[in-house]
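Of the protein chains in this complex, all but one are displayed in their positions.
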Amino acid sequence: MTDTADIGPEDFDPTDTTPTPAGWMTSEEIAAARAQLPIVYVDAIPVRVDDSGDVVAVGLLLRVNAEGQMTRALVSGRVMYHERIRDALLRHIEKDLGSVALPQIPASPQPFTVAEYFPTPGITPFHDPRQHAVSLAYVVPVTGDCQPQQHSLDLAWLTPEEACEDTVMVEMHGGQGALLRQAMAHVGRLG
Amino acid sequence: MTDTADIGPEDFDPTDTTPTPAGWMTSEEIAAARAQLPIVYVDAIPVRVDDSGDVVAVGLLLRVNAEGQMTRALVSGRVMYHERIRDALLRHIEKDLGSVALPQIPASPQPFTVAEYFPTPGITPFHDPRQHAVSLAYVVPVTGDCQPQQHSLDLAWLTPEEACEDTVMVEMHGGQGALLRQAMAHVGRLG
Amino acid sequence: MTDTADIGPEDFDPTDTTPTPAGWMTSEEIAAARAQLPIVYVDAIPVRVDDSGDVVAVGLLLRVNAEGQMTRALVSGRVMYHERIRDALLRHIEKDLGSVALPQIPASPQPFTVAEYFPTPGITPFHDPRQHAVSLAYVVPVTGDCQPQQHSLDLAWLTPEEACEDTVMVEMHGGQGALLRQAMAHVGRLG
Partner (left out) sequence: MTDTADIGPEDFDPTDTTPTPAGWMTSEEIAAARAQLPIVYVDAIPVRVDDSGDVVAVGLLLRVNAEGQMTRALVSGRVMYHERIRDALLRHIEKDLGSVALPQIPASPQPFTVAEYFPTPGITPFHDPRQHAVSLAYVVPVTGDCQPQQHSLDLAWLTPEEACEDTVMVEMHGGQGALLRQAMAHVGRLG
């Protein structure tokens, strides 16, 4: 599931405190459009790398959902009207990891994959009951101090091998566990 | 510019004869949303390849725009609600090249690039006055018989070198010339 | 392990019946060089796709190794002097799957990953006791009739989900199981 798994479908991204510039849709208008159009998203997998660029840790956000379950999530969010993908990546990483995370946004717009979140389960590995989201996915090294923001309880750093374990997978929702494994495959560190 | 360059902004894709399934937006609703949300697109660069997969020709659609100018275009179009990217690619290629084009849709969803068409020129190399489109771009080999459909006058097959010439670039609009060159760079055939 | 796992290190690729053009190294010379230089390889993951390009089956070669164990392998082999990567891919696929496999060699030289097989285990997920091989890995759809050749007992077609199961992984050697999973991740079909 894209965005925070603990947020109900009637409530669009209340954690997003970015002021809405003139011309951007209100939450209500987006709620209507998202029932009828695919919505552009980005997914970021925050990682720590060593001097050779090898991934040594993956950052996962810990949250408690409406049912009181502990869940883990990637950095994820919508691309806004007139916003570049790279700016959306930067905005969502700062929103979730803080303003001094110092992410290395990729120079190339080529994502490592595209996650297609469908409102109907089973069409792809990705599912979001609220909408059809087409999410461009990137691995993003962060070099600064990362702090969980807003609704997140914690930010846990796992080794690539730990991050791919089944015990982690069951705590991720909407296919983000599969996306995390795809990311580790892309960096050559699939457990 | 995404889609057919000869179509006015008030008129959404009249060349698209695909029946609209229940739940999909009407042209009017899309016209409203496209002024406020990025729209998901696909761009396909149809190519002929030899037995080793090397690109030998690129297919460009010829059209006459509202000003009577001859223009060249890639296969391009919107991804609909609840439609997979690979199905959108197949649909638009059949729409523009006919039902026996026999495209080899890529096995991987990873595009070679993402073209961000902005309504404001100059932010990226891509421009579409009608909307903010985020377009996933793929090189697609076609092995069947290709015939220009609907508003296209012709389908011209050029060598990669010819396709990258400045005389071709000036006949392409909205940055599709740049996208074509990016595609040829991706297949190792930039002129 | 690159190439056929059942072949001893003293014996370079006896299954390769391609005549050696003038100027190419003899088996003995290659044996010397491979102890001191990284050797260029290709790995191909043969797949069947549907009309939308979605992978429906993966082809794995079955062989019996020197210890009498059943093993599964990808199509893999060396790139020769003055041979293009796309020609090496075509040659090895025809060598292992027959001359009417009709592979769709990728238009782009960009591999989905690079597998670094080290003679020392543990440096990367890939290991080959005979050599340091740098292998460019591609997913290659095949549309024709595929028949196991030479030392292979059979060619088994598995679904992507079956191919990623642990029972299949243990029958693959040198990290090719990890490479197969990376390939399935790349096409969005990691089980």
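For clarity, chains are labelled A, B and C in written order, and residue numbers in each chain start from 1.
Methods note: a residue touches a chain if its C-beta (ideal position, glycine included) is under 8 Å from a C-beta of that chain, and two chains touch if they have at least 3 such contacts.
Predicted, not measured: the structure shown is a model, and the values here were computed from it.
Only one of A:38, A:59, A:109 or A:175 touches the chain withheld from this view, namely A:109. Contact with the chain not shown here comes from a single listed residue; of B:63, B:127 or B:181, that residue is B:181. Interface note: of A:63, A:78, A:173 or A:186, the residue touching the hidden chain in the full complex is A:186. In the full complex, the hidden chain is touched by chain B at residues 113, 124-125, 178, 181-182, 185-186, 188, 190.
Seen across the whole complex, the unshown chain contacts chain C at 23-25, 29-30, 33, 35-40, 79-85, 108-114, 116, 118-120, 123-124, 132, 134, 136.
What chain A contributes to its contact with the hidden chain is residues 47, 49, 51-55, 84, 86-87, 89-90, 104-110, 112, 139, 141, 186-188.
Note that in this section only the chains that are shown with their structure count from here on.
Taking each chain's centre as the average of its CA atoms, chain A and chain B sit 28 Å apart. Of all residues in chain C, those touching 2 or more other chains are 186, 188, listed in ascending order.
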